[in-house]
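Only one protein chain is missing from this complex, and each of the others stays in its spot.
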């Protein structure tokens, strides 16, 4: 597969860009943020995005979706990264749909996917229990009880957790924290007895929550796939989320970069346009180079998820690591080259910096993924 | 102690600089190198340096030396780094003298130190057995035999090994490789039966050798300090060598830096002096900053060796790590900013790059010492 | 030396007797500092008494001459006083731009009358000053400032706009760079003026930063009348004073304390949040970055010491402060990035008690200004290239 977008994909990008520019520019994000909306996104906007086919981009047509691939999902997220559009796209349309469409039973799919595609149902994955991403470290226990299971434990940094109707909870049914076997995925109603959510207001105003599970009872039908064998589904969901986050980082980093280039072409200091100073020119040329390289990793990871999902892991790790570091560099250079103005909330650079900081942390930061690749390579 | 040289130390620096400029400019190094002199340094020059008090700078006056400190030894090595003067200063006047003056018996001192101070005796430390520095990894065995010991094993990268009259051999008398107890230091005649030296021609034309010890017999008087308790003496010797190497790196890096600044002030490209390009200006200003910081670490390490030798370890590690990295950066920028000419043997930049590469490797590179500090700090 | 020890004993005894116990607790944040000024509301009787006693003793500005509110202490005596205060954890009785910046400038450039008028009030914490330097079109290129002061016979008429004025909305007076000659080369038509922020025509508007804080203001001057006696130094020669103060400011931001860095060792933070395995951090990549940063920060602190010692030995370079300002800012920024990396999602919380209202994240964002305020990194590198390396056209 050539590392370029097809004509159809280019059209989709143009259409997504047009839609988001009209319906969800950064002013929309500011409005949500400044109104202290507890949802942290607009349900109306999300329904309109669903009508555009965004919510159901990965949902098979049989379940009411448009049945496209990860490259298309990445295109939407890249554009949403440019406009900082708040939505449950990453949690629901990528992570949850991946887990459900590939690993859930027909009954589970029928129950959940159509609602997701319509933008009516929010589904969040509850995986991490510590401050750093460590999916094999799951300790939240699920013990057999009657026909079902009983869940006890805690989860944190659950994206869109405070808005979720349904949770996919990664629990330990066997083994010990640190082992990848013995993990089972459960569908849990966010309003079920024993589930307590505490919304956490994040740096980038992202919807997230911590959860406590105390004697939460679910029946056997809540299990996704096999008991003790949830790791593959979990990794698939996480990889979808990581590749989606990488695309979002390419979008946000690219937007910051382009705005910064435009700024140095206009801003004068010492009687010169600051873009004339070779010190800045070389840093921007370096950043452009890194951005292009990051972009290649992101597109490759998305293509791999479409073509060879089981071999995609290392490519996704590469993309998440590289886009996170480079978007971070872009946001830092953006603030620095704007000087004091870059430090103000009036300009958008601080908002991009915050969004990029959170997005790079989601489902493993650059250190996590770099370490992972080193281990895969045996050193 | 203020982090500046005293007036006496300043005078010593000027005198060392004058001496080396006259007797051992880089042309001297080239002559030794191009003549393929097997010693890799000039015995005559070393005797003259001894007359200047360089060889005996750390040797107590009672044993024929001048009894100065590490700051003074560092001053000489920094200047020698500028002129790339080949000499056994580091191996003999710093490492060996430190071990002997602080840990040897009166008889051993009397036998060895005066000859060292006169520039007549070369003493080399044989410590590493693998390609990377790992002093606790010593496996070369010393087993009790009669009144003495029998040594079997190998050593590599022994500085001035091919010229040495006497070796200080770090051997294992107890415990296993990886343990710091059970190490004993022995004085071994380089011509003793069972000792085989293989000279290794190094990138920077440094005198070095690999050694094989096969059933080498030494008597009890060959032990420096206590049996099994040689670690403290070994570390002291290594720290002297590391701090000395750091000073040499400051000298070599500083020389490269100054020559590069001079060059960009004169060289024209695109109708401008290349020093006018802000891209280069900022890189040179950054390098200057790093050089100043490296210089502070080197001076501090030397002062600590003089004032609180037992607490000097971390400061020495910091200096060796920082000066190695920054001198390396200086040599890289030096070559790059000189363009194609920097790649030729006609200019000296390649020679500096090689010398710096070897010197940063001696007694632990930046990775080794950084890791060490992290472990000392408990992470 | 005997005198010094005598002084140490006396100072210690006085502090024991006069420093209220409530003032012997370390500050728990910028909010607890006593800034003083006309509108200052003391948060406790102890805070008020402590300031009054120290001011009466001349010890709020111990090295300033007695006649201007100080105690005429020698540098060594002042150091002893700081040490004795440190031992007892005595809080600083008052901090201000007046003490840090205007005072030193007036002592060097002001007239006797100006010193008599302003310095004692600074020493007693009665007047709070702010600094009017940057302008919207003149950030790094400070000398291109446009705020003008016209000579109207008995007064100057000031019109223009400043930005990044720290706490302008809380300050009583401003020391301000203004253009008094628009025909001269840009560095030569600038003057250094003092005036009351309560003057007619002065307004301020706070700027919200990305950290959510608003320590800075935009400040507008519309036909502000300033008495001619408020000019410091010579007309059109204010740039010299500005440069003197900028070097001063760089020292404060870049070196001095060694920067803010992280509140506790990074390795410890990372071990707590990201886990240890056999005595080393589980996350090997994070560990390597932390170790490199800690090395650089430590090496930097030695360079700060060396800079101070060089200056004492008379071998100091004027531009050395740029070296420290530049590197200190970078180290500080890297340190807080690594704190964020170490603390993961816990550091990403912006509100709520658990995160102390997002303290870590706000500290992180705050550091981004380190390489902008007091002269950007780019300006520091230019200064090094020009003044130390003497590169052409720099």
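All chains are identified by letter, namely A, B and C, in their written order; residue positions are counted from 1 within each chain.
What we mean here is this: contacts are C-beta pairs under 8 Å (C-beta built on N, C-alpha and C of every residue); 3 or more make two chains touch, one makes a residue touch a chain.
Note that the structure is predicted; figures quoted are calculated from it, not measured.
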Touching partners, among the displayed chains, of the absent chain: A, B, C
Full-complex contact with the absent chain, from A:321, A:343 or A:356: A:321
Touch with the missing chain holds, among A:227, A:296 or A:347, for A:296
Filtering B:132, B:191 or B:308 for touch with the omitted chain leaves B:132
Where the complex has a chain not shown, which of A:31, A:143 or A:286 is the residue touching it? A:286
Missing-chain contacts mapped onto chain C: 280, 284-285, 287-289, 291-292
With the missing chain put back, which residues of chain B would touch it? List them for me. 128, 130-134, 156-157, 200-205, 208, 268-271, 277, 279-280, 328, 332, 335-336, 339-346, 349-351, 353-354, 357-358, 361, 365-368, 370-371, 374
Which parts of chain A are in contact with the chain that was left out? 2-4, 261, 264-265, 272-273, 275-276, 278, 280-282, 284-286, 288-289, 292-297, 299-300, 318, 321-322, 370-371, 373-375, 377-379
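Throughout what follows, only the chains that are shown with their structure count from here on.
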Approximate Å spacing (C-alpha centroids) for the pair chain B, chain C: 43
Please tell me the distance, in whole Å, between the geometric centres of chain A and chain C computed from their C-alpha atoms. 41
So, what's the distance in Å between the C-alpha centres of chain B and chain A? 52
Residues of chain C touching 2+ other chains? 378, 381
Residues of chain B that contact two or more other chains, please. 278, 281-282
